[in-house]
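The block underneath contains the structure these notes are about, expressed in structure tokens.
Heads up, one of the protein chains got dropped from this complex, but the rest are sitting where they should.
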Amino acid sequence: MSDLKNTIKIFHGPQHPGITGNMSVELDLLGETIKRAQTHVGYLHRGFEKLIERRTVVQAFTIVCRICVPEPDPNEENFARAVENLTGLEISDKAKYIRTMVLEMQRLATMFLWMGGQAGSIGLGLIPQWSICDRDYMLDLFEELTGGRVYHMYAFPGGVRRDLPNGFIDKLSELLDYYEKRIAVYNDTFFDNAIFKKRAMGIGVVKADEVLKNAYIGQVMRGCGIKKDVRKDMPYLVYDRLDFEIPIQQEGDVYARALVRRDEMLQSIRILRQIIKQMPKEGEILQKIPKHRKFKLPANDTYVQTESARGAMSYYMAGDGSEKIRRMQVRGPSLIHAYTLLEKLLVNAQLADVAMIMNSLGICPPEIER
Amino acid sequence: MAIDIKGVLAPLGAIGTLFKHPKTVTYPEVKKDIPIGYRGFHINNLETCIGCASCEEICMNDAIDMIHPDKEYNPKNTSGCVPRIDYGRCCWCSLCTDVCPPGSLKLDNICIHADKDPDNFLYMPKNLKNIGENK
Partner (left out) sequence: MDLAAKLKKLSLTLEQKNNYLYKVVVKSEQLESLLLSFINEFDYITLDSINCRDDLEDGVFTITYCLQNRNRDHIVMIQTSIERENATLPTMHILWPQAEIMEREMHEMFGVNFPGHPSLIDFALEYWNDIPPMRRDFDTLEYVNKMNPFRGQRDDALDAKEEMKKRREAKKAAKLKAEQEAAAKEAQKVKTNTSEEVQR
């Protein structure tokens, strides 16, 4: 290719402050402009899909949460819902409300982590210090509820594993008031900051007419003006009883996606306040299921989708009549964003913007290669 | 070109945090309260353990072994064995405590341990009755 004649090849290596995992991009540079980019993964391959084929349903539920490191709860929810679809289990209202509450709490915690990454990748070191501290208060609540800070192992097929502790709802309300004040401070320091606007507007533009065909999902889709969300189109748990909106922007660049995420944080706080009001006091926490060697899955397959903080995550699960799971395949939102979209967006971009673009697409390497 | 005055001046409000109390917990002088129910190290009440090996059978990492204890604590122990856990493999999922029939195996809320020897990872759960007694 004559384009690549005088270029230098560098490795934008697996250790980088702007991303939440290990992934590298091989770049061909002419000066500081990128002429070609190739993604390489493989640093985090742990072989989950093969591990799950040897284990029964109860044993596999404990390792599913480790597939995506910054955001474990949509994985547990998908697994529980797929098993319930295959075996026909029904869960009680209270369990549905608790699972929805846990999903929205996880969405808030992940958005704070994203904000730290996005600001850190352009050199604004103040925001990661603040946002990791604010995320820690949410992890303290998770520690009380589930017994673990990051890996909860809480949403079980048939309900949830433990009941709400005493005084939990009041602590959650206080934390939501605190977060609303903090988001106003982040608006002043980060989202309205002249430096961030100058660096982020017009970079990494995604065109709206190729989004649906190429399956770009999450904030990439909503930053281009397409108003779609799994919680509204194919509602699951109790989302059809709650009142919330889907924020969109029109430009499709890095700044538009950041504004969409900030508005989604405010909508999450609104959803959590409604759940606190509507939560039923009585209800069965966990349905009775047979012992773990006798819990057999029928010879059928199913496909479930959940809206995570970065887009729609899907699971394909198949059983074969025995107590072991025949096949479980994970399709996270980052696989397509990291390969098809990133390699296209980086052509004719500047070297200093690579980390910012990677972080704004919401790429999480652990779920690309499981 | 219009200058974005709000965008230039508003971030300077962050200087005010220099004069506020820091949020960092000064460990180890101040220790944080870990709630009861946190999944920490194991404890096993040897007077009620019946040696049924349900915990060994459900552990999905093959981390539990059944061995003879130093003396007999429970005459009703059907196999004469008690569990010992390999902390290099345990993932603290607490399936073993959920399935224990007499309820003798539990997870305490301590979680801090340091050792210079890398081969010292086999852990015998302490013989206690309740969570929170271990200090």
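By letter and in written order, the chains are A and B; residue numbering begins at 1 in each of them.
In the analysis below, contacts are C-beta pairs under 8 Å (C-beta built on N, C-alpha and C of every residue); 3 or more make two chains touch, one makes a residue touch a chain.
For clarity, every value in this text was computed on a predicted model and none was experimentally measured.
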Which is it among A:L29, A:L335 or A:L351 that touches the chain not included here?
A:L335
In the whole complex, not just what's shown, which of A:L30, A:A194 or A:A215 touches the removed chain?
A:A215
For the chain left off this view, which of B:P11, B:G51 or B:P125 is in contact with it?
B:G51
Contacts from chain B to the absent chain lie at residues 51-53, 56, 65-68, 78-81, 86, 119, 122
Residues of chain A (touch criterion as defined above) contacting the omitted chain
41-42, 45, 47, 49-51, 53-54, 85, 212-215, 228, 230, 233-234, 301-303, 305, 314, 316, 318, 326-327, 329, 331, 335-336, 339-340, 369
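Convention: only the chains that are shown with their structure count from here on.
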Starting from the mean Cα coordinates of chain A and chain B, work out the distance between those two points in Å.
27
Residues of chain B touching chain A in the complex
4, 6-8, 10-11, 13-14, 23, 34-35, 37-39, 58, 60, 91-95, 99, 107
Using the touch definition up top, name the residues of chain A that touch chain B in the complex.
55, 58-60, 62-63, 126, 133, 143-144, 147-148, 153, 162, 165, 185, 188-190, 192-194, 197, 292
